[in-house]
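Partial complex: the chains shown occupy the same locations as in the complete assembly.
Should a chain be cited, it is by its letter among A, B, C and D, assigned in written order, with residues numbered from 1 in that chain.
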Amino acid sequence: MAYTQKFFFLLLSSFAIIRMASAADPDITSDFVLPSNLTAPVDGSFFTFTGIRALVGKPLPPNFKVTKVSMAELPALNGQSVSFAALEFPAGTTNPPHTHPRSAELLFLIQGSLQVGFVDTTNKLFSQTLQTGDMFVFPKGLVHFQYNADAQNPAIALSAFGSASAGTVSLPATLFTTSIDDTILAKAFKTDVATIQALKSGLAPKP
Amino acid sequence: MAYTQKFFFLLLSSFAIIRMASAADPDITSDFVLPSNLTAPVDGSFFTFTGIRALVGKPLPPNFKVTKVSMAELPALNGQSVSFAALEFPAGTTNPPHTHPRSAELLFLIQGSLQVGFVDTTNKLFSQTLQTGDMFVFPKGLVHFQYNADAQNPAIALSAFGSASAGTVSLPATLFTTSIDDTILAKAFKTDVATIQALKSGLAPKP
Amino acid sequence: MAYTQKFFFLLLSSFAIIRMASAADPDITSDFVLPSNLTAPVDGSFFTFTGIRALVGKPLPPNFKVTKVSMAELPALNGQSVSFAALEFPAGTTNPPHTHPRSAELLFLIQGSLQVGFVDTTNKLFSQTLQTGDMFVFPKGLVHFQYNADAQNPAIALSAFGSASAGTVSLPATLFTTSIDDTILAKAFKTDVATIQALKSGLAPKP
Amino acid sequence: MAYTQKFFFLLLSSFAIIRMASAADPDITSDFVLPSNLTAPVDGSFFTFTGIRALVGKPLPPNFKVTKVSMAELPALNGQSVSFAALEFPAGTTNPPHTHPRSAELLFLIQGSLQVGFVDTTNKLFSQTLQTGDMFVFPKGLVHFQYNADAQNPAIALSAFGSASAGTVSLPATLFTTSIDDTILAKAFKTDVATIQALKSGLAPKP
């Protein structure tokens, strides 16, 4: 049996249904992409996200909090290559170093001031202190962080991504809460196993 | 002379220097893209846009106004596939029907209420009335508009695009201020030349 | 439950089956893409479109007419990033201003003469009168039109698109036959509601 | 010196000016791309190709002939991802097996009849005999050919490509006119060196 035929058989039996459902940011060949289980006719509400409405005018949470509006939360974003995240920084809090594997980030500071920075692939740090109304771009795939150094006042930012599903890799959690072997981490960070275990303990979820 | 050689000669003589400088949204193969005339070393300010800062807390302009933060205003966006626009709607004003040829738009309503809508390629209208904090996605390349129906209060929105240079085609201006022949427009809109001329007159820049 | 897991569950339950079926112009990873309901083995006829054959040598229709050969009409185009449209212009007819949200258009004038034009995002009109055998490119996403100014002779053109599903946004229909609010349109076009209603009435489908 | 800095120095000294001028089919971030040596303001003629006009109504050449209208002939196609080729087949002539490395091909038969075929990556041949007005799609990157089997009448076709520069790899010329070693070819085609030399001799340009 020829290669292509085998290929299609294999796909038919094993890849069926949802496979490509999770593969998307390419340009689409229709105006938009509809979920298959939609029973009501599509209207303007399909393109609307109201989940942030409740945050308006409310006090900030006690810790840093990110509210994503990506393809998972607003399915109409599928194929549209854009998404948002709302970032709330109580006084003195930080958004730990992280990367977005599938997009750059363009941050707009709605309220407060904010220290931001990213590190490029030559290990050069680029940082800046933003005032309300400023924007800052974190290039694609690079490690970056934000910090509200103000001890009194909160900061609020809205970030845009050029992907409907940018993804987030939080580095403290990725490195020290996922059971990567202590020896590997100790060698990698040129420290001892005890330090690694102390870091892991500090980052572990509290019961 | 072989095809490729001719091709490169042609390029050398006629396409040189800036040609592709204006062609970009593909993924880049460096962390970011630097302008060639940069004399100072690049630091965090290269990735920062402060031009919106001045709008914070200021009264709105008398008419609808869009402030773009794209690759032209913030060169660090080159190759990062994302940009912003700030939209200010005094009471009762509209952002006329338009398209963005190179991106979808995801709008976040910061203040006020807003009627929004778009028309798909089957000529179906999707519209919605947004409250403060709501988001709405206008799919790629489709005609859309926003209208602040509130007679008293302004509305302010921030829109994200999945391109560093989304472009805008304003339809009233494109159709009726660009000297497309009156006869063609009259036939296209199934009306008479006098109506076309009246529309053109109304949209013409005032001296 | 972790994010990705939830994500896949969500997709499994709600996005299943047809979702990505309508999302495509990316490069494919097979030679071509087969419909799932194909019962006969695929042969050369799957790659052939014969629907234009009937137009050859026939008199033109009374009005402007476009015959598309895109992914909807020729499923083998799926993933191949190319399509055609045949354009028939009886004497004195126009193809009203429109955009293609997903492709540029390259027109070849097979017969007759034709006035063509497009408007760029700076509102500059580029127009040209074509003779038989000429080609004209309408850049991606911009408003364009064609007009057969000859009062006696028809014109026939064949247009190529760099997408299997370029889409068409006809501006008279999009703006004035889709129940966009009269007030919004009057403000946008700087005219009165009566003029908008007259335009809508002229463009409304005749019973 | 850091990696990025070295990288940019390297680029500055060695890749300068025309390098990326030849790299393009990605979406562009402007409406169109202008050559740098343009002295006159750009108007509609920049988007027009008149080189085919001369072929209209003329007798066909004695041999198969292809007239390309790609980015090299019509620079306005740069970044627009579409191009054309006009194909003229005198009676009994063939367009030898070839591939286009950067695009699928959608052929429209304007006049005559034509045998067409392609071979997929499983070595399956798909062929068809086209009548005037028919279309046939040759998938991306696959070997294909056309043959006007009619001993009396010419055939004329217009082919569209989803790239501004699809490229052509003619297989007889590529294999047997480019001084690939006779031994390698004899082993590859499981024949003897004499047969390879005879094929090369037959395909060599005549003085």
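One rule holds for everything that comes next: a residue touches a chain if its C-beta (ideal position, glycine included) is under 8 Å from a C-beta of that chain, and two chains touch if they have at least 3 such contacts.
For clarity, every value in this text was computed on a predicted model and none was experimentally measured.
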Exercise for the section: With 4 copies present in place, identify the total for the complete complex. Expected result: 6
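Operating definition for what follows: only the chains that are shown with their structure count from here on.
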Problem - Longest centre-to-centre distance from chain B, chain (CA-based) - result: D
Practice task
For the copies chain B and chain C, give the interface type as same if over half of its residue numbers appear on both sides, and as different if under half do.
Solution key: same
Fill in the blank from the handout: Chain centres from averaged Cα atoms put chain B and chain C apart, in whole Å, by 22
Completion exercise
Taking each chain's mean CA coordinate, chain A and chain C are separated, in whole Å, by 36
Exercise for the section: With chain centres taken as the means of their Cα atoms, state the distance from chain A to chain D in Å. Expected result: 43
Problem - Set of chain C residues in contact with two or more other chains - result: 31, 101-102, 117, 121, 127, 140, 142, 163, 167
Exercise for the section: Report the residues of chain B in contact with chain C in the complex, numbered from low to high. Expected result: 93-94, 96-97, 99-102, 115, 117, 119, 121, 123-125, 127, 140-143, 145, 147, 167-181, 183-185, 187-191, 195, 198-199, 202-203
Exercise for the section: Would you tell me which residues of chain A are touching chain C in their complex? Expected result: 4, 7-8, 12, 17-18, 20-24, 26-31, 33-37, 72, 75, 78-79
Fill in the blank from the handout: Per the touch rule above, chain B residues touching chain D in the complex are 6-8, 10-20, 22-26, 30-31, 34, 36, 71, 101-102, 163-165, 167
